[in-house]
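Only one protein chain is missing from this complex, and each of the others stays in its spot.
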C-alpha cells in the first residue's frame, strides 16, 4: 500500500524534473571553489517555499547530497576543499591527481560517496524510529568526549611535524573563542567591535585558508613553471574496480559515517575526520603512504562524509533535532511544507516520508553518472589559461564568503585568513588541524561548560553516565595511543639519525 | 616568506601569552569558579608550550636556517604584483562594495586582475564584463543573494527576478 503510493509519487514528472535540476544545481555550486554545500542549501529556501511539499523537500535533500560530494572535486583538482569535510583528505586527493591518478582519485570519491549515501539511506528507511531514540540518550557529557576524540584526528592528518600540527590545532581552537561566549554571553576578544562579536565564521575562514591562500601560492610561481593538471582519463571502469578492491574501506566509512551522522551535533565534518583517522591508523593499508594507501583513506572518508547525511536525517525526521546547519535547513523546509518531523510522521504520513527517503536513495544513485559528468566538465574548464581562472575563483570566493554570513566583513575575513593561511603554509604549518579546531572548539567548550553548570562543578559526572564513561575510556585510550606512538616514533627517528650526525 | 622556526615559535608563544593575559580579565559566571576565560586560557597555554618547543628546536638548528628566507618571487615584479593583487582585491571589495555595488566593484577587480595577469586591456574589459554580468545574474537575480547594488540600488528591482 505504502510502497505503491511511494512508487506513484516518484513517477511524477515534475518531481523528476525538480530532482534533476536540484542535482545539477548542487553539483555546480559544490564544485565551484568558494561556494559550499551550506550555501547551496540556504539559497534554495526562498524557491522551494512555493513548491508542493514533496518536490520542495526532494530538492533540498538532493542538492545537499550532491553538493557535499562535489566538494571533493575542487579539493582534488585545485587543492581547495569545497566543504569543511573534504579538508581532511585534500592532500591525499590532490597528490594523486598530480601523480596522474586523477581518475582513480575522483572515481574513488564519487563511488564511495554514492555507496556511503546508499548505505545510510538503507539504514534510514529500515530503522529510523528505533535508531533515533538511541541518539536521544546522548547528553552534553557524551558530546564532550566525542569532541575530544575528534580532536585527536588533528595529530593524524599532519604527517611531518607533530608540534606544527598541534600549533595549528591550538590556533584554530583559539580562533573559535572569538566573539560572544555561547555559555555566558560575555564578548571575548572583540574590543567592542560588532563585526567581531559574531566570531570567525567557519566558511569564510575555510575559504581564506584553502581557496585564497592557494590562489596566492600559485600567484608567486611563474605560469610557465606551474605544474599542469594531468588529464583525467576514463573514470567509470577504474573506479568500479577500485571500489571492489577497497570494499572493506567503503563499508567501514559507511558505518562510521552513519553512526556519527545519527548523533545530532556531530555532522558530516566530524564524520569525515574520524573515519579518515580510523583509516589512517586502523589498517595496514590506510597507513601506507603510497597511492593505494591514499585511495583507501579517500574511500573511507568520502563514504563517511555522505553516509553521515543520511544518518543525520534520522534524528531530524523522527524528533526534529538537526545534526548540522544543513539538516537544520532541511527540517525547517519540512516544517514550512507541513511535513512536521516527529514520530507521528511515520504513522500519519508514511508515504510522504518514505518518498523522501526514496529520493535520497535515487539521488545517491544518480550521483555516479552526474558526478562523473561534472568532473569532466570541471576538468575541461580548468584547462583554460589560469589568467582567466584566478580572478573568477576569487570572485566566487567573495560571493561565497558573503552569502553564507550576509555581512561584508566576511569578505575581509576571508582575505585576512587567506594571507595568514598562505604565510602559515609557507612555513610548514598544516592548515587542516586549524579547521578541525574551529569545528570542534565550540562543541567541546559548550559541552564542558554546560556539564559543569549542570553538575555544579563536580567533575565525576564525566564518568558517571553509562555511555559517557565508555566514551571517556575510549577517548583517553585513543589519546594515549596516538600521542605515545607519535612521540616514540620521533624518538626512534632521532636515535636512528644520531650516529650519522655525530 | 619562510621564517626561522625559532622566530615562528616565538610569535606563537607571544600570541599564546597575550591570549592568557586577556582571558584572565574576563568575568566569571554564577556558581562556578571559572568561566569564559577557561577555554582561551587552555588554548593560550597550548600555544605557549608548542611555540616554546618550536623555538627551542629552532634555536638548536639556528645556524642552518636564516631568520627570514628570501623567497624567489621577490625578485620578479610581475610575481609580486600577481600575489599582492589577490588580498588587495578582497580589501577593495570590503571598502567599496556597499557604495559602488557588487557589479562595478566586481568588474573593477576582474579587469585589474586580468590586466595584471597579462591580458590586453580591451580584451580584459570585455571578458570581465561578461563574467560579472553572468555572475550577477546567477547569484543576485536568480538565487537572490542580497549582494549590494550600490549605485544601481534605485533600479535594482528590475534585476531581481
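Just a few scattered comments:
In this document, chain identifiers A and B correspond to the written order of the chains, with residue numbering beginning at 1 in each.
Quick note on the criterion: a residue touches a chain if its C-beta (ideal position, glycine included) is under 8 Å from a C-beta of that chain, and two chains touch if they have at least 3 such contacts.
The rule is simple: contacts and distances are computed from a predicted model.
Within the choices "Putative spermidine/putrescine transport system permease protein", "Xanthine dehydrogenase family protein subunit M", "SCP2 domain-containing protein" or "Tripartite-type tricarboxylate transporter receptor subunit TctC", the name that UniProt assigns to the complex's undisplayed chain is "Tripartite-type tricarboxylate transporter receptor subunit TctC". Taking the full assembly into account, the omitted chain touches A, B.
Within the set A:125, A:245, A:283 or A:340, the residue that contacts the chain not displayed is A:340. Annotation: of A:49, A:127 or A:477, A:49 touches the absent chain (contact as defined above). The hidden chain makes contact, of the residues A:3, A:136 or A:474, with A:136. Between the chain not shown and the residues A:166, A:329 or A:394, the one that touches is A:329.
Even with one chain removed from view, subunit A keeps its contact list with that chain: residues 42, 45-46, 49, 136-142, 179-180, 182-187, 194-195, 197-199, 201, 264-265, 318-322, 325, 328-329, 331-333, 335-336, 338, 340-344, 405-407, 446, 450, 453-454, 456. Against the chain not displayed here, subunit B makes contact via residues 30-31, 144, 146, 149, 153-154, 156-157, 160.
Quick note on the criterion: only the chains that are shown with their structure count from here on.
The mean-CA centres of subunit A and subunit B are about 22 angstrom from one another, to the nearest whole unit.
Those residues of subunit A that touch subunit B in the shared complex are 43, 46, 163-164, 166-167, 169-171, 173-174, 177, 181, 183-184, 186, 188-189, 212, 215-216, 219-222, 386-388, 390-392, 394-399, 402-403, 406, 408-409, 411-412, 414-416, 418-419, 423, 426-427, 429, 441, 444-445, 448-449, 452-453, 456-457.
On the subunit B side of its complex with subunit A, the touching residues are 1-3, 8, 12, 15-16, 19, 22-23, 26-27, 29, 31-33, 35-36, 38-40, 43-44, 46-47, 50-51, 53-54, 57, 71-73, 76, 79-80, 82-83, 85-87, 89-91, 93-94, 97-98, 106, 109-110, 113-114, 117-119, 127-128, 131-132, 135, 139, 143-148.
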